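Have a look at this one.
All protein chains of the complex are present and in place, except for one that has been dropped.
After this line comes chain A, so read on.
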Amino acid sequence: MTSSLSHRSGAQARAPWLTLQRRDAIEGWLFVSPTLLGFLIFFLGPLIAIFIYAMSDWNFLSGEATFVGLTNFEDALLENPDFWHVLRNSAVFALGLVPLNVALALFLAVALSRPFRGVIIFRTIFFAPVITSAIAWAIVWKFMLQGEGGPINQMLALIGITGPNWLREPNWAMAAVIVTRVIKMVGLNMILYIAALQAIPRDYDEAAGLEGASRWQIFRLITWPLLGPTTLVIVVLTTIGSFKVFDHIYQMTGGGPENGTLVLAFYIYQQGFQFFDIGYASALAIIMFVIVTILTLIQVSLRRKDDA
C-alpha cells in the first residue's frame, strides 16, 4: 500500500502525501479508535450530560424537564439538610476506613514480607475476601451481625455480653460497614505494601542491625520513611475506593438505619433511580465527579514524582 502510494505521488513530483509521520498518525488513531469511540459515547458524553441534567428540574415519572439554572446545587448545598448529612457520612466512612485499612495492611505486610513457614497460607487468607464479590461478603456479614440469633451476638452471649442490634442502630451500623469493608479490602493494600517492602534492599536493615538498632528503630527510622511514596499512593487510592462503595452498603444496610449509612454513591442511586429526581441526582453526580477528580489528580502527580 505504502509503496504504490509513494510511487504515484513521486510521479507527480511532489513530496509524498503519506509521510511516515502521517502514516503513524493514521495508524495511531485507528488503533485507539475503539477505545476512543466507547469513551466518547459512554463516558465523556454522559459526563457532559450530567452538567445539563443538573440544571434542570426533571422528575423522570412526571416527564417534562424545565431549566432551573443552579437551583439543584443550591438545593444540595444550602437547603436540603440530607445532603450535608450524606457528605458527613461519606467523610466518616472514609476517615474510619482509610486509617484502619492502611494501618492493618502495613502491619500484615511487615509480618508477612519475609519468608517463614506458613507465610503463603496467611497471605492467601488475608487476600481471599478481595476476590469475593462485595454482595456475597455483605450477605454473610449481614447474617452474622443480626441482632437476635446472629452468630456474632450468640457468641458474645456465651461470654456474657449482650451485643447490640448492629445494623439497626445508626452508629453501630456505620462502624459495622466500615470494619467489614476493611476486612474485605485490606488484602489489596497488604500486597502493595509487601511489594514495596521487598523492594527495599536488605543491606539497609542489616547495616542498622550491626550498629545496634532495635527492630522497632529500624522500622521507624528506615523502613517507614522508605515506604513514604507507597503510603501516599495507597492512602489516596483507598480514599477514592471509599467514595465508590455502593454494593456493600446496598446489601448490608440499604443506607439505613435512619440514613445512618447513607453515603454519596448510594444517595445518587437513591435520588436518581428510587425517587427519579434526575436533576438533583445529576448535581450530586457532579459533586462526586469533582471529589474523585481532585483525588485522582493528587494520585497521578504522586506517581509522576515517584517515577522521576
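Keep this in mind: a contact is a pair of C-beta atoms (placed from the backbone, for glycine too) under 8 Å apart; a residue touches a chain by one contact, two chains touch by 3 or more; residues count from 1.
Just so it is clear, contacts and distances are computed from a predicted model.
> Out of "Tryptophan synthase alpha chain", "Sulfatase", "Cytochrome c553" or "sn-glycerol-3-phosphate transport system permease protein UgpE", which one is the UniProt protein name for the chain not included here?
Going by its UniProt entry, the chain not pictured is "sn-glycerol-3-phosphate transport system permease protein UgpE".
> Touching the absent chain in the whole complex: find that residue among A:Ala91, A:Ile240 or A:Leu302.
Checking each option in A:Ala91, A:Ile240 or A:Leu302, the one touching the absent chain turns out to be A:Ile240.
> Among A:Ile125, A:Ile161, A:Ala207 or A:Leu221, which residue is in touch with the absent chain?
Of the listed residues, the one touching the omitted chain is A:Ile125.
> Taking the entire complex into account, which one of A:Leu18, A:Val92 or A:Leu295 touches the absent chain?
Residue touching the chain left out of view: A:Leu295.
> Under the stated touch rule, tell me which residues of chain A contact the chain that is not displayed.
For chain A, the residues touching the absent chain are 21, 24-25, 27-29, 31-32, 34-36, 38-39, 41-47, 49-50, 53, 104, 108, 111-112, 116, 118, 120, 122-137, 139-144, 148-149, 151, 154-155, 158, 183, 188, 191-192, 195, 237, 240, 243-244, 246-247, 250-251, 264-265, 268-269, 272-273, 278, 281-282, 285, 288-289, 292-293, 295-296, 299-300.
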